[in-house]
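Yeah, one chain of the complex is gone here, protein chain that is, but the others are all in their spots.
On to chain A.
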Amino acid sequence: HDCNNTLTLPQDEDIMDIPLDDPAANKAAAKIQAGFRGHMTRKKMKDDKPRDEKQREQK
């Protein structure tokens, strides 16, 4: 192979290694974001509604 690979980027810290096109990374991110969104909705509901039934847990 020709090692004249001008597409190889130096391992600098100027750009973070964000794997924008990596399906696995995106899937993992989506899962985390789903958890975050769930948390935020529940937190908002709790803050808006100081009643006791919010303490009942869902199975």
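Convention: a residue touches a chain if its C-beta (ideal position, glycine included) is under 8 Å from a C-beta of that chain, and two chains touch if they have at least 3 such contacts; residues count from 1.
To be clear about the criterion, contacts and distances are computed from a predicted model.
Participant: Could you tell me which of "Nuclear cap-binding protein subunit 1", "Cleavage and polyadenylation specificity factor subunit 3", "Glomulin" or "Myosin light chain 1, skeletal muscle isoform-like" is the UniProt name of the chain missing from the displayed complex?
Facilitator: Options "Nuclear cap-binding protein subunit 1", "Cleavage and polyadenylation specificity factor subunit 3", "Glomulin" or "Myosin light chain 1, skeletal muscle isoform-like" narrow down to "Myosin light chain 1, skeletal muscle isoform-like" for the missing chain.
Participant: If the hidden chain were put back, which residues of chain A would touch it?
Facilitator: 16, 18-20, 25-43, 45-46, 49, 53, 56-59
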